[in-house]
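Below you'll find the structure, written out as structure tokens, and then a few comments.
Excluded from the complex is one protein chain; the other protein chains are retained at their positions.
Letters A, B and C mark the chains in the order given here, with residues in each chain numbered from 1 onward.
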Amino acid sequence: MATAAVQSGERETYLNHQYGIKSWLLTVDHKRIALLYLMGITFFFFIGGFFALLIRLELLTPAGDLVQADTYNKLFTMHGQVMVFFFLIPAVPAVLGNFLIPIMIGAKDLAFPRINLLSWYLYMIGGVLMLYTIINGGVDTGWTFYTPLSTEFLNTHVITAGLAIFVAGFSSILTGLNFVVTTHRMRAPGMTWSRLPLFVWAHYATSIIQLLGTPVLAITLLLVVCERLFHLGIFNPALGGDPLLFQHLFWFYSHPAVYIMILPGMGIVSEIVCCFSRKRIFGYQAMALALLGIAVVGFLVWAHHMFVAGISLYAALIFSLLSYFVAVPSAIKVFNWTATMYNGSISYQTPMLYAFGFVGLFTIGGLTGLFLASLGIDVHVTDTYFVVAHFHYIMVGGMVMAYLGGMHFWWPKISGRMYPEGWGRLAALLVFVGFNLTFFPQFILGYMGMPRRYWDYSHSPEFQILNVLSTAGATILAVGYLLPMIYFLWSMRYGKPAPANPWNAAGLEWMVPSPPPTFNFDEEPVVTWEAYNYDEIKEEVPVAQ
Amino acid sequence: MPNSPVATANHEAHDNPALLHHFASEQQQKDAASLGMWVFLATEIMFFGGMFCAYLVYRYWYFGDFGAGSQSLNVVLGGTNTAVLICSSLTVALAVRAAQLGKQTTVVVCLILTMLFGVVFLGIKGVEYHDKFVEHHVPGASFHFPGHIPSHPDIPINQQHAQIFFSLYFIMTGLHALHMIVGLGLFAVITYYAMRKRYGPHYCTPVEIAGLYWHFVDIIWIYLFPLLYLIDRHK
Amino acid sequence: MANNVDALYIFLLTVSALMTISIFTMIIFFAIRFRKRAGHQAEQIQGSHALEITWSVIPFCVFMVFFGWGALIYFKERKPPDNSAEVYTVAKQWMWKFEHMEGQREINELHVPVGRDVKMIMTSQDVIHSFYVPAFRIKQDVLPGRYTVAWFHPTKPGTYHLFCAEYCGTSHSGMVGSVVVMEPRDYEAWMGGGGNQPLAVTGERLFSELGCVTCHRSDTQGRGPNLVGLFNKPVLLEDGRTVTADENYIRESILQPAAKIVNGYKPIMPTFQGQISDEQLNALVAYVKSLGQQPTGQTGGRNMATATPKTQ
Partner (left out) sequence: MSEHVSSLKLYIGIWLALLAGTLLTVIAAGIDLGPFNAVVALTIATIKATLVVLFFMHVKYAHEKLTKVVIISALFWLAILLALSMADYTTRLWS
């Protein structure tokens, strides 16, 4: 096989061994598929972000003056749907997980490369349906699709939005299936379960949720579509149905879905904290078990979204109690990361800055989750800006921070180029400051009683100051997100070539060249070391300096 | 994948053309495929699980109307269909056995029998759907389900609650039938390859994997039959 | 109630702030103290089960306090006191309709006297709404097809925001109103302006107009169960179950009489689904409930204005 790279005399990598659109669209290489995902996910991130900015601008003044009420409703609906189903859920697994898991466990590819490609196509079909929905006038159900509003009372594009998420859901299922089978079947000799990087454990736990939760969402959305088409009455109280059944089924998936978003982020942060502290993870076993624990217990708590929805008093007590059980493994993780830093040798490269941010913001997000799990307080703050702030601390402060940290950490591996460190640190700082300025005021707004999804708050001008702060923060945040986009693109051409292991990090992915060759490994590696063996890794001056 | 010199390049290194490049051994590939199907079936359980949950809630609320709806279903056709599916499960199991033993003709015969049973099942299902359509038992504007609930001859059937029963009936059996159709498609492809003697003692993973799927579809029906057809039958 | 919620909130806030500050301090301290420098080597630590158990068990115990305290408040919030004044509420896109026991009707404004427990009995005509008064720290979703209940105890006169907290379509943010808490004297004056028929009296009239009274007689000869003294009592059903005759039970029995047959009676009552409005249904429920207080000899609604305020 005479490939382009061989002809030009360069080292052959997954990026240059073939050229042309077809070689990308029909590729079965997990690394190329990861890049395909990266493009889709970045696109949707900026679409969702654009909606978010419009929302923040509208809320700058109490009166509804920038857009119409219906437009505003569509904006927050599509912001939620795009961000949750087309960015947050696929982002880390489909990009970083796809790229890294096979390399981390010493495999040539995922177990089912063609299914991997299929899941990218499903994601794109879902994405196109979502775009079709947006361009045709959008949908205004709220991302939660609550019935009977969504089934009987709105005449926007509910069906296409539902199908978009249905299809994207199958993409998520197939990714999870691939990861589970890969982790079980494709590990290199010596790569035992107790030697797996926590990044892999995190994705394994995530995959369990994707596999067992997503199908319930799929059938629920299918039922919503059927309700709209045939007026069956399953979720419609006017026809004998129960709208709370929809909420039960929806949250059975959508609460664990939060852990689909955050667990991979936890995996990333474990890698970064160890690397830049030059230390083994504190309590490997507990960290791995906590990931699995969160994945399992996360399924037992869904009705804490429904404490004021009209569920039985006794069910509310059970779900509140169970919600606290899921907080314990989360607490272990935060303490163990902190303990990992103890007596380390810490340096402050960009990925580590994001990891600091993650641990801090996740702590705040997690602790405010305890407020919401407490029945007496939940009654007051649910469906207010307190909830909005809480889940943005988890999803944006947690997951997006981790995602950016991971992108910086592995960018040299993915692209073969270094990003500009100074700009990286500046962007990390902007994101942290912008994020807190945007969302911290919303906690206060929520306790003051500002309900979420309000287009107009002219009846309560006292909410304005905090909303202005929030909007100001959002603009800083937007700059913080645009910067990496720009310098990553810049670095692809002008960045310094990256050495195989620019961070002197542990792990198989740092033993292959940057960018990796098509088959990852020339010969099957044999693993003889524990994960994070930083005591055995010599600190060298990076070769490319 | 016509564009992939990777796969072809590596295929040459192995004796077995079915071994894909990224697997180290045939055993590994086979184990991966089998685990993949089992994990997929776990997903399927939750997919049907959402509907079983809806079913359970409304059966608990509207037991009488569910009983009435159930009794209007044709238990003879439903029971026959159960038997037909069980027969098809047997022929699939025999097809896998024949492949393991290298009996090429038996594989093909068993697969064709399986598809035949599958088509018979769908045909009977079609007859049942047709009957329901004629009787106006299909949810929608023309839905009409007169009568009384079985345990209480003086309580008339609540039309809305009966409509929920039939909605669930059509969605659950409809999705089951859709799974059957997918299975028939799989078997059509596999039969094609079986005729070309692709499968034998060394390589019969596709037959096994498709078999697992088919058995699962059978099991779903084993539950759907009593849950939908046999509520309060004795009254 | 608001004070209880705030006390718990401050407790949680304190504990959370302590935890957040200690985590942040540790991160910053470690980051500086153990920064990378010449001659400093990272010390490899495998972990410590003792420490891990400590920082799971201690937080868990604290969490259980959060749970217990929160549950106590919630339990109270879900159990309206027996002698509350009652306000029947119908929510629709996008307004709140209130009806007092004395028959006063209001839209988007609710007048209540200081110091009196108020129980909101709410239903929706279309989609899910949520009754939210931030100042009282209460919120309850309002569902179509059934009643949900919330209650509060106003302690200070003033005008408070009322919000719909569950997204309900185009004018969700316009579905706002106010709760006006008045001194009992002012409230009486406001009340006096009406000359309305008490809700239970309206219900009693409907009860005879619709012919309910022919079967539901106040003796044992009726073809339907005697409704006197029924409210809030357990009812033995024909299938052996026992249910409490609350507002939802009465509502369901009017709309779907066949759903729960009382032991010893025949299912002969016709359905009133689609034949009476939500307001008429509320009046009927209020009347049947007023029969529940029969021992006191009262059939009309209790007069809120005569109630003396409790401690403020």
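Following the convention adopted for this analysis, contacts are C-beta pairs under 8 Å (C-beta built on N, C-alpha and C of every residue); 3 or more make two chains touch, one makes a residue touch a chain.
What you see is a predicted model, and the numbers here were worked out from it, not measured in a lab.
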Pick out which of B:C87, B:L116 or B:L184 touches the chain that's been left out of the picture. B:C87
Selected residue (touches chain absent from view) among A:Y259, A:F299, A:Y385 or A:F432: A:F299
Check the options A:L26, A:I125 or A:L313 and report the residue that touches the missing chain. A:L313
Could you pull out which residues of subunit A are in touch with the chain that's been left out? 184, 208, 212, 216, 244-245, 248, 252, 299-300, 302-303, 311-315, 318-319
Mind listing the subunit B residues that contact the chain we can't see here? 31, 34-35, 38-39, 41-43, 45-46, 49-50, 52-53, 56-57, 60-61, 75, 79, 82-83, 86-87, 89-90, 92-94, 96-97, 100-101, 204, 208, 211-212, 215, 218-219, 222-223, 225-227, 230-235
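Keep in mind that, in the parts below, only the chains that are shown with their structure count from here on.
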Best-connected chain pair, where connection means C-beta pairs in contact: A-C
What is the distance, in whole Å, between the centres of subunit B and subunit C, each centre taken as the mean of its C-alpha atoms? 46
Compute the distance, rounded to whole Å, between the mean C-alpha positions of subunit A and subunit C. 37
Subunit A residues touching 2+ other chains are none
Can you check the complex and tell me which residues of subunit A touch subunit B? 1, 3, 18, 22-23, 26-29, 107-115, 173, 177, 180-181, 184-186, 211-216, 218-220, 223, 226, 230-234, 239-242, 245, 248-249, 252, 518-519, 524
State the interface residues of subunit C toward subunit B in the complex, per the touch definition above. 256, 258-259, 261, 266-268
Contact set on subunit A toward subunit C in their complex: 64, 69-70, 73, 140, 142, 146, 148-149, 152-154, 237-238, 243-244, 277-286, 307-310, 313, 316-317, 320-321, 324, 327-329, 331-332, 334-336, 338-339, 341-348, 356, 359-360, 363-364, 367-368, 370-371, 373-380, 382-384, 447-449, 451-457, 459-460, 534-535
